[in-house]
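Note that this complex is displayed minus one protein chain, with the remaining chains in position.
Let's turn to subunit A:
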Amino acid sequence: MEAPPVTMMPVTGGTVNMMEYLLQGSVLDHSLESLIHRLRGLCDNMEPETFLDHEMVFLLKGQQASPFVLRARRSMDRAGAPWHLRYLGQPEMGDKNRHALVRNCVDIATSENLTDFLMEMGFRMDHEFVAKGHLFRKGIMKIMVYKIFRILVPGNTDSTEALSLSYLVELSVVAPGGQDMVSDDMRNFAEQLKPLVHLEKIDPKRLM
């Protein structure tokens, strides 16, 4: 008996379950320059990269109480760049010794009609913001330093106002799950940014 052709088999599994390891902190506006200098020294040698992104967060309310969340992000300064759709799961509780916040993460690039597609699927936009800042890389680690702007008129990304006087600093790695070395490396890197910034794992549930 031949195996049925591959196309008829149900598609199960697929990619390795990728997790995002995350450390967050913030830096006040007046100390931004020193942080950028330090990061330029510590990180891989590349042209300093700035970005201006518009992120929209969509919710799908099911019968269960907790809605399903997807994040759609588009670049406002790079024409022609694809949209980016991301799913982030719940942070994995468990190992208190793990230095970084770990959560399931699925990323994909999409075309420009993402919002229409999501609306047709039944998602509703929950909130949106504009992120403007700098991006650095060191190996597999990605460091983003960005300011969050609140959008005053929904849909109009020109009228924005800064949310606070600080920049958010995020150190993230997307890697397969279970790799504790990744969080150790992240912690070592975070040590080098003290005392300018304190990168730590911040549980978002605590801030509700």
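Here is the rule we go by: a residue touches a chain if its C-beta (ideal position, glycine included) is under 8 Å from a C-beta of that chain, and two chains touch if they have at least 3 such contacts; residues count from 1.
Methods note: contacts and distances are computed from a predicted model.
According to its UniProt record, the chain left out of view corresponds to "Mediator of RNA polymerase II transcription subunit 8" among "Retinal outer segment membrane protein 1b", "WD repeat domain 75", "Prolactin" or "Mediator of RNA polymerase II transcription subunit 8".
Checked against the full complex, the one of A:88, A:135 or A:174 touching the unshown chain is A:88. Residue-wise, the contact with the chain that is not shown comes from A:57, picked out of A:36, A:57 or A:174. Checked against the hidden chain, the listed residues A:52, A:135 or A:168 yield one contact partner: A:168.
Residues 24-28, 30-31, 34-35, 57, 59, 61-69, 88-90, 103-104, 119, 122, 124-129, 148, 150-152, 154, 163-166, 168, 195-198, 202, 204-205, 207-208 of subunit A touch the missing chain (whole complex, contact as defined above).
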